[in-house]
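One protein chain is absent from this view; the other protein chains keep their places.
Chain nomenclature is as follows: A, B and C, assigned in order of appearance, with residue numbering initiated at 1 for each chain independently.
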Amino acid sequence: MTITNDHRRELLMDRSVPGRVGSSFTPLDVPVQAPPPSGMLRNDLDMPEVSEAEIVRYFSQMSQFNFSIDHNFYPLGSCTMKYNPKVNDEMAGLPGMSEIHPNQPEETVQGALKLVHRLQTYMAEITGLTGTSLAPMAGAEGELAGMLMARAYHLDRGDANRTQVLIPDSAHGTNPASASMAGFDVVTLPSNSSGNTDMEALRAAVGENLAGFMLTLPSTLGVFDTNILEVIRIVREAGGIVYGDGANLNALLGRVRPGDLGFDVVHSNLHKTFTQPHGGGGPGAGAVMVGPRLLPYLPEPVVERVSDSNGVERYTLAKPPKSIGKMGAFHGNFGALVRAYSYIRSLGKEGVTAISEDAVINANYIQSQLKDDYDLPYDRTCMHEVVLSAKSMKRDHGVDALDVAKRLIDYGIHPPTMYFPLTVEEALLIEPTETESRETLDHFIGVMKTIAREAQENPELLHDAPHDTPNTRLDEARAARKPDLRWRPSAE
Amino acid sequence: MTITNDHRRELLMDRSVPGRVGSSFTPLDVPVQAPPPSGMLRNDLDMPEVSEAEIVRYFSQMSQFNFSIDHNFYPLGSCTMKYNPKVNDEMAGLPGMSEIHPNQPEETVQGALKLVHRLQTYMAEITGLTGTSLAPMAGAEGELAGMLMARAYHLDRGDANRTQVLIPDSAHGTNPASASMAGFDVVTLPSNSSGNTDMEALRAAVGENLAGFMLTLPSTLGVFDTNILEVIRIVREAGGIVYGDGANLNALLGRVRPGDLGFDVVHSNLHKTFTQPHGGGGPGAGAVMVGPRLLPYLPEPVVERVSDSNGVERYTLAKPPKSIGKMGAFHGNFGALVRAYSYIRSLGKEGVTAISEDAVINANYIQSQLKDDYDLPYDRTCMHEVVLSAKSMKRDHGVDALDVAKRLIDYGIHPPTMYFPLTVEEALLIEPTETESRETLDHFIGVMKTIAREAQENPELLHDAPHDTPNTRLDEARAARKPDLRWRPSAE
Amino acid sequence: MESTKFTSPYSPNTDADRRAMLDSIGVDSVVELFEDIPAHLRNPVLDLPSPLSEFELRHDVEAMAAENTTPGDYACFLGAGSYRHYVPAIVRQLAGRSEFMTAYTPYQPEVAQGTLQAHYEFQSLVCQLTGMDVANAGMYDGSTSLAEAALMAARTTKRSQIAVLDTVSPALLRVIETYTQAPGLDIYSVSSDNIDLSDDTACLIVQQPGFLGQMEDMEALSTQAHATGALFVVSADPMSLGMFKPPAEYDADIVVGEGQTLGIPPTYGGPYVGLFACKQKYIRQMPGRIVGKTVDTQGREGYVLTLQTREQHIRRERATSNICTSVGLIALMSTVYMAAQGRRGLRHVAELCYHKAHYAASLIEQIPGYSLPLQDTFFREFVVQCPIDPAEINRRLLEHKIIGGLDVSDQVLNGMLICCTEVNTREEIEKLAGALSEIGGAK
Partner (left out) sequence: MESTKFTSPYSPNTDADRRAMLDSIGVDSVVELFEDIPAHLRNPVLDLPSPLSEFELRHDVEAMAAENTTPGDYACFLGAGSYRHYVPAIVRQLAGRSEFMTAYTPYQPEVAQGTLQAHYEFQSLVCQLTGMDVANAGMYDGSTSLAEAALMAARTTKRSQIAVLDTVSPALLRVIETYTQAPGLDIYSVSSDNIDLSDDTACLIVQQPGFLGQMEDMEALSTQAHATGALFVVSADPMSLGMFKPPAEYDADIVVGEGQTLGIPPTYGGPYVGLFACKQKYIRQMPGRIVGKTVDTQGREGYVLTLQTREQHIRRERATSNICTSVGLIALMSTVYMAAQGRRGLRHVAELCYHKAHYAASLIEQIPGYSLPLQDTFFREFVVQCPIDPAEINRRLLEHKIIGGLDVSDQVLNGMLICCTEVNTREEIEKLAGALSEIGGAK
């Protein structure tokens, strides 16, 4: 009955009216200078002309088209959509943090460097490794850094033919993509039927060309590889670097340290485990922690604490001796680091350690309550997330994982990750995180059961879902076939 | 099809779970002191126990149940729902403004006092009056202050029997209520058929008992009283104080100054004309400006600029010689004053003067486009708002002003003020403000025309409106009959 | 450089828009729209400064802010009606949501359930905290709440005298006087050792703790008030209720309070929020907005403004109060604050205040020349008798980066009212004690 107010969707350039302004102009307070040669200047600048009030309403309305962790339960597997404490945003917004310039002399940014140094130390401690660089700007860039370190390590030892990197079939897409950007050949390794590494296949795969193994722990199937020590032993003995994708660190905090297990390098998506808000696709930060073997290769900068000649301590940006180089123009996503630091300090030892318990209980609770309604590909204790499947539902009622996911939207719940890991048919990867209450989980469980019933009784309801969003399902094929990627003036 | 997610509506106390906490606890850092006598202590403290994450989601979800100026066109007559510049909020939030304590010694808050002093000056200049007090905390408190000043003025002159205050029938309810709180008898004065003061009635009403006349200019009918000079002359000659309700100042800015017309006192709702966001019912601020007659009676404090013995200028909180007293514990709603100051400085002379032009054009444009579709009780040039009526619509189709208002909601538009002024049957008082674009007005006009058509073709659609809000129409009678004003533990 | 003719970013319409609209209206020029205004007074030239860009404005306001001495940079021991507490980030963030911030008073309930439900929460939590039956959605501040309580007591009892205990803050008393001057109520002062109430006394007003931090025997005062048929009106410090007895337990009839202490920054005195609660039987005499729960046409629960026949927009000159725009957003902020602190946090903050204030008192008491002339039991405020003029001490404290307590030498010889809350660290408290002993009695 509500009439769709179409002009909420109108684009800025279509809203433009010549002469309108969206901000105020500071007058020039110095004498006018000679202009540049006119040939260098542009003639027109066809940018929006919209008033401030209209911009505010446009973006405010648009924002409400989103689901978000602040408004919706968001059990998006592998993404750790936990509550992002508001105080962290305020800390990152302090003028003494947000307004400092990356090229300031070090003596004028000692507070910033101290914060980074402390966070480096915490991350090394949490992961049980030796050194940290906070330069990478997301998990994938951390992976790239890690794999470039592996490459540099082997080359440094003259091992030029270590070109193969093993990656489980369940791995996140960034793993093979990063390995490949780092110059490696990717060899895909199957998982066995309980979601662990297939030991046979592993043994068969390791050899002279082995550069390393990229492993997510717990795996993207939400399980902890019970062979982990053996896996690591095999890889290390074969001369490979053991890379840990730390996207799932939420399950391990205070339970086990990857470094203690024998990992050489781990990245942490600070925006997952350490609560940088996801921002509709970033920014994040990708800390990379290494053990002794890779220490000299860390990307720059790292912050070091040094004493000057008078014994006065100060912090300084340093380049590790054999650094693989810079990952960005400056020193990493500092704003995200302030948030991660704030988060770790707020929770402290007690709080950080408690995260994994609640995260894992919550996931196992969902698993225990939904395993009769959905397929459970791996019927074992899960860690912080659980993978269900709509395989039988699809076979019996023609309702697939996508339909279930979209129907959840009608109930105000964000869909889980779908069709990932690729190895599970009709996968629904559900990660509740520790910040959700039992009541919210019960609500979700109830809705999932209702949907399972609806799938039998009224599958159309699921095929048509979602129903009350600003758009129903969108034609992705058409988008890719005839890419319309930007505003253009309308034909008339 | 969306399933109403009822637990979004669940109250805090019902969400409580023993042991949950919504904030962090700072440890005591001093030695524990002897406790107070236990008889003075409370036993239980039954307040919410809800986690921070849940509080955030609860209030975030709840917020989306609101319409607001940032999200919706909000043509609420008499309320001046204009865009509230964001920078003003940031200025009020500066630690140097928001964290200063009202009891600080004056020498430590010279910046704050300077700001208040400047705003006093601007308000006096804008209204053409002599003195300003920014102590009142809303328009109605400004009215009370103004009427108490009128009272004090008469008493001071020994005019103890000036007990009557004339108020037009179209006046806002606060006018008679304030006059009454100030101890006056209210005499209601009719308006004539063109919305002006009925001169006959006025002449008949003025007499020895006349204390004053409270007049809204332009009136709440949205028109400028063409007899204004004569009205004021009559009242003043009869010994009355002329009070101007400045709620509609938006129409006058730079066009005419009430002081020049002969008003003795004017209040300005800073949250209307000068953009303090309305906050779902305040806070506001009610500047009160006076001419020479009432100057000694201004409420305290007023800020004065004085020179000390060394000729150094400083600002000081002062009590006018015959002040009617304090309107609140401290110095008025300072946070709102920072915003009003910021607004006036941003627009400056040019901008302040331009407001009324656009506000008045916008209202007349709406009037011109809708007068064939709705009744127009006063067919003349309007000022910043226009009063329409659904009288014929009700007679012909059984659709009343309420139905029209509620149907607007379906189109994403906030209803106009309804059934006010009381003198207009089925009134719809529409105030677009200057911050709305021609496109928005055209959209509104189109919707209003559609609704006029719907009223004929499908009146049910209007009776049932709104349709997609979190609640349909609510039972107000029941609310008043059986008041349920607070959470109570559920019976079981 | 292009010329920079001023164009307001807030008003969208351009000259072309205006032209087109004037054409539709059917006038040649905007001047015609203002012809009802007396010609000779039209278009005055306003003596206002030129427009500032946002960048310039920020400079201007920041410069004024910098002329203020900001607690935070300074240790600050001021209270006396406005209190510095730690306000969790979520209070600002949630109350800052534009859906709350830029909505009007919730007259249209279908599009204001956010505000209405939040205010119903506010009323509920005020009741939980005070123990009272009902509360309204807030008044301008604690002082006007109290003044309106006096008016309400007079209305309810149809009596015309208001007894005010002599420990009530002078500022509160002044506001009561403003509000009661016209109705001709007679305000008079009583002291706890001589509670002189007549059968025309509408109420006895007590502030707990008192202005100087005193804690009264509320049961006794309540009994005395009720004995003569007067209402017992209490202005309670809401934060004190985190540990001290709620007024309902000593049978208060009307309870008001300054809600600022519940999560609102000091902001040089406002905006704050006045709490207003009372017994069930008096609800139709209450001033201010009240939200009630009801059902919609589909039977779902929802909220509306209710008992509006008390209010000015219906009852006009016979309304219980003239209040219209109140402090909705501040009530919302304090609701978020109360929710965030919750059962455990409110008690904890109250206890931190208590122990820190007492620790400060114990240190200061030991400094030669300083004494505590008044209290045994107090909450977070106490009077120190100083060896010299407190104003002079405060000036010297500023040099130590300390904003001292309130000078109350008009009430207590060389008295300074010192307040400690949880934001005063031990370091700050000891620094104060150190500075006081350094300043000592020296001129």
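Just so it is clear, a residue touches a chain if its C-beta (ideal position, glycine included) is under 8 Å from a C-beta of that chain, and two chains touch if they have at least 3 such contacts.
Worth saying up front: this structure is predicted, and the values here are computed from it rather than measured.
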Missing-chain contact, candidates A:N66, A:N161 or A:N192, resolves to A:N66
From A:K114, A:R236 or A:K391, the answer for touching the chain not displayed is A:K114
With respect to the chain omitted from the figure, which of A:G128, A:G212 or A:G240 is a touching residue?
-> A:G128
Absent-chain interface as seen on chain B, which is shown = 17-28, 32, 50-54, 56, 60, 85-87, 89-90
Chain C positions in touch with the non-displayed chain are 1-2, 4, 9, 54-55, 58, 86, 88-89, 93, 97-98, 340, 344, 347-348, 351, 355, 422-423
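Keep in mind that, in the parts below, only the chains that are shown with their structure count from here on.
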Kindly indicate the chain pair that has more C-beta pairs in contact than all others.
-> B-C
Taking each chain's centre as the mean of its CA atoms, chain A sits from chain B at a distance in Å of 47
Using CA atom averages as chain centres, what separation in Å is found between chain B and chain C?
-> 19
Chain centre separation (chain A, chain C; CA means) in Å = 45
Using the touch rule from the top of the page, what residues of chain B touch 2 or more other chains?
-> 20, 52, 56, 60, 64, 70-72, 83, 85, 346, 435-437, 466
Quick one: which residues in chain C touch 2 or more of the other chains?
-> 8, 10-12, 17, 51-54, 88, 90, 92-93, 98
